[in-house]
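Missing here: one protein chain of the complex. Every other protein chain is in place.
Up next, subunit A:
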Amino acid sequence: MGEAENIGPGLSRTLVVDLSAGSYFTACKPGMTGTGIGQAPFTVTPSSAADAATNAPGEADLVARIDTANTNYASYVKDQIGQLVTGTAAFAAAYTAGDDNTARGLYAATRAHWERVETVAESFGDLDPKLDLREADLEEGQDWTGWHAIEKDLWPADAEAGFAAYPAAERARLAGLLVADTATLNEKVQPLTFTLAQQTNGAIGLLDEVASGKVTGEEEVWSHTDLWDFQANVDGARVLYAGVRDVLVQKDAALAATLDTRFAALQTLLDTQRVGDGFVLYTDLSTGTVKGLADQVNALAEPLGRLTAALVL
């Protein structure tokens, strides 16, 4: 029916379960084996006709939908990382060849594939720092590689005095590592499958990324292409949400309605900052515009935070 695990001695934890009418008992199983100690019986009576009704329609149907959502999301991740591999190759080639304009033009659009599945990509603890570390995140003496190291070289305008463009050998090294690490990432995502909770928490995590890094302009401190990442995080969250929306509508229609409205409102607002294929640079946004975006991110992230609890039963 339900369980709470990993409860240390002397701690208490509230177990919340959704039960149909009937007789039940609770038990504690130290070490997770045996019939349990301290059994306590209790009875559940129907709380309302509505509750009885929502639980009724085919559990099997639900399981099937959740299954489909998992499969679809796994394909989406593979597709995005596949495109990241292709885009990275072109970007690395231009950068190594010294074609800075082409490299700059590819930078944000290629990174979007990473940002769309960022919570998955950065779940590989060793690859994430190699590919996506910002200068501010470096430890003393750490080798700085990945997108942002190259970003600084391509957009040195805000760099500290005395910053020298990387020599050709360093460019080649960074580009080579970027391509190689992205290939490893691609291998690692192939066998992945996703539970429902991983999907819902992924959506929540992507919005957290927006709130903590993108809407503050901290992600792309040299290129100021934060809104590209912002859009990509939101894209990824929307895909995750769309995958589980059917199930949510059955379980909590009000939350689904709120999320529909808030996703749409955020997109509408973001669209006002579009320029051509891309967006206004972060440094060209007024404080008022940034606050408007931040408010709208809060407006979505707050109900989105309830998605896992609403779905994972």
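Just so it is clear, a residue touches a chain if its C-beta (ideal position, glycine included) is under 8 Å from a C-beta of that chain, and two chains touch if they have at least 3 such contacts; residues count from 1.
The rule we apply is simple: contacts and distances are computed from a predicted model.
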Which of "AsnC family transcriptional regulator", "NitT/TauT family transport system permease protein", "Deferrochelatase" or "C-type cytochrome" matches, in UniProt, the chain that is not displayed: "Deferrochelatase"
Option touching the unshown chain, where A:28, A:64 or A:90 are the choices: A:28
Contact set of subunit A toward the excluded chain (per top definition): 2-7, 11-19, 26-28, 38-40, 42, 47-48, 51, 118-120, 122-123, 128-129, 132-134, 136-137, 194-198, 201-202, 205, 208, 212-213, 218-219, 254, 257-258, 262, 265, 291-292, 295-296, 298-303, 305-306, 308-310, 312-313
